[in-house]
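A quick write-up on the structure given underneath.
The complex appears here without one of its protein chains, the remainder shown in place.
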Amino acid sequence: MTLLDIRALRVSYAVPSGTVHAVDGVDFALAAGECVGVVGESGSGKTQLFLAALGLLDATASASGSVRLGDTELLGAPRSLLETVRGRRIAFVFQDPMTALTPQLTIGQQLSEVLRVHRALGEDAARARSLQLLERVHIGDAVQRLRQYPHELSGGLRQRVTVALALACEPQVLVADEPTTALDVTVQAGVLELLREVKRERRLAIVLITHDFGVAAQLCDRIAVMYAGRIVESAATEELYARPRHPYTRALLRAVPRLDTPVDEPLVNIRGAPPAPGETPTACAFAPRCARADARCVSERPELMGTEQRVACHHPFTEPLATALARRS
Amino acid sequence: MTAPASGLWQRLANDRWVVGCGALLAALTVLALVGPALSPYSLETPDWRAMALPPTTQDAHWFGTDRLGRDLWLRTWHGTRISLLIGLLATAVSMLIGVTWGAIAGYVGGRVDALMMRFVDVLYSLPYVFFVIVLTVLFGRNLILIFLAIGAVGWLTMARIVRGQTLALRRRPFIEAAIAMGVPTWRIVARHVVPNVAGPVIVYATLTIPQMILFESFLSFLGLGVQEPLASLGNLIAAGAAEMEIAPWMLIVPAGVLVLLLGCCNFVGDGLRDALDPGSNR
Partner (left out) sequence: MLRLLARRLLGAIPTLFVVVTATFFLIRLAPGGPFDHDQGLLPEIHANFERAYGLDQPILVQYGRYLGGLLRGDFGPSFKYRDFTVTELIGAGLPISLGLGLTAIVCATLAGVLLGIAGALSHRHWADLGIRAFAVLGVAVPSFVIAPLLALAFGVYLGWVPVAGWEPGTLRDALLPVAALALPVAAFVARLMRGSLLEVLGSNFIRSARARGLSQWRIVVHHALRPALLPVVSYLGPATAAVLAGSLVVETIFGIPGMGRYLVQGAINRDYTLVMGMVIVFACLTLLFNLLVDLLYGWLDPRVRIAGTQR
């Protein structure tokens, strides 16, 4: 059952040199209890996509298309409607925990606030629930923490608090935007484990936005790969890693250093760069960097094809990755 | 860091407000320099037959006259001259003291820096207006000493800015490399520190000029600055305020010129600051 259904979403900005399409026609579906990873490099549009869904874009952006949560249309909805959806049905965890909390309010005040606004809890009930939430995200000494200000907590703790805030009203969907990027590796593991638990016990649908394939592999059932504002491939996690079809995905996975690579082998990278903002991409945006590109790729835009495994490419790979690597060495 | 200088003029030229105010400022300066020459009258000679006339075109009393029959056009532009002069000189003084103080403090660092900046902090927390008043009592109404006094009081913020910049620069690897290579201190300061500090200093200096003009006008208004029969925008406004019920132009003309002067200076200064450092708070 599809919970979040995004169709033909476009996000554009007007700049002096023309129009920039941060998101260029994206279809995305999320089912209840499913965890989907959205992987791409900086500027691929993965954050903009979900900011648009919640109406959190800058005033300078214009968005078109459709975003449905259940049977509620979110795109272009009045602010009063969006305010009942945000935090309550869809929660967002932002990237940088150091700046995500209001500095002059205590943790307790920020938690109680959300509970009182969305669930009309009284002060005592809100406090009790806040304690529960902190314990739920494994923050020890919860009573003390409620009284503290954000700057008194470490980055890892602050990130857990943002997760607690997100879960406070028991949303149906959680969008986590690079939740571990700003954290140490050891702390990362903790936060990921937390997300795994949450997914298990609540059947929460999670969107994990990341540029790190490793992180995505640990948590996601399905992965969508974005490039230049479009989704270029989407498949179940194991399928994607075993048999990446899109040349971009394949190149990305090959670029990840492996433990068994000889030390002196040069790092693989993808030549060229993604289209600059404002630059009009070729029909297939990846064509300038793709070894398999031909005239068709430059003139005809590839659409996402397939059912379980979807790819937008005129010349997708079919061979499993392992086989290809073995063949090369 | 500051934005590159190459685009600076372009950015400045793009901002209509800055261009407009800059032009107005230039016009005011020209008038201050040339205006008095256009008038057949003299600065101090009273004319008993033409007392307190409103602005007219006849007899070339374009701004009218004051209570003693002296031509206001002449006096206003004279006053503007003095205000501009004092503003520029006082700013120069405050820049000189401030940059030197701040550069030394920032470059030497350590306890010298702490001491020097503590001195600045103590002075900063005092209402310096009152000290200048004390100084005017002290020195009498000597014009040069007045602008020295005003400038000497305005150097504090300049010192802070320069010290901050110098401190940051001091730690930069290229300075450390220069020191390690044995480049003499004065050379480092002249070739590396000064150009990098120049930006904020110029911006702040541009914003200091109207402050100094304001300050001088304030003192003259109270009777503690430029004295009669010399004209300053400040004492012209004071005289105008006394007569405003009968001869409002005596107030409005110098007040208007002062407001235009200050407004344009501030606008241009702001524009300069935005052009040099687009990230600063607007």
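Think of it as A and B in the order they're written, each chain with its own count starting at 1.
Definition applied: contacts are C-beta pairs under 8 Å (C-beta built on N, C-alpha and C of every residue); 3 or more make two chains touch, one makes a residue touch a chain.
Worth saying up front: this structure is predicted, and the values here are computed from it rather than measured.
A.B. asks: List the shown chains that the missing chain touches in the full complex.
C.D. replies: Over the full assembly, the chain not pictured touches A, B.
A.B. asks: Which residue, B:A32, B:I237 or B:L272, contacts the hidden chain when the whole complex is considered?
C.D. replies: Considering the complete complex, B:I237 is the one touching the chain left out.
A.B. asks: Considering the whole complex, which of A:T2, A:T99 or A:T323 touches the chain not shown?
C.D. replies: Answering carefully, the residue with contact to the hidden chain is A:T99.
A.B. asks: Give the residue, chosen from A:D5, A:E41 or A:E113, that touches the chain omitted from the document.
C.D. replies: A:E113
A.B. asks: Can you tell me which of A:G37, A:G65, A:G87 or A:G229 touches the chain that was removed from the display?
C.D. replies: Here the residue in touch with the unshown chain is A:G87.
A.B. asks: In the complete complex, which positions of chain A touch the hidden chain?
C.D. replies: Within chain A, the residues that touch the unshown chain are 54, 56, 59, 79, 82-88, 91-92, 94, 96, 99-105, 113-114, 117-118, 149, 151-152, 162, 165.
A.B. asks: Provide the residue numbers of chain B that touch the chain removed from this figure.
C.D. replies: 122, 125-127, 129-131, 133-140, 210, 214, 217-218, 221-224, 234, 237-238, 240-241, 244-245, 248, 251-252, 255, 258-260, 262-263, 266-267, 281-282
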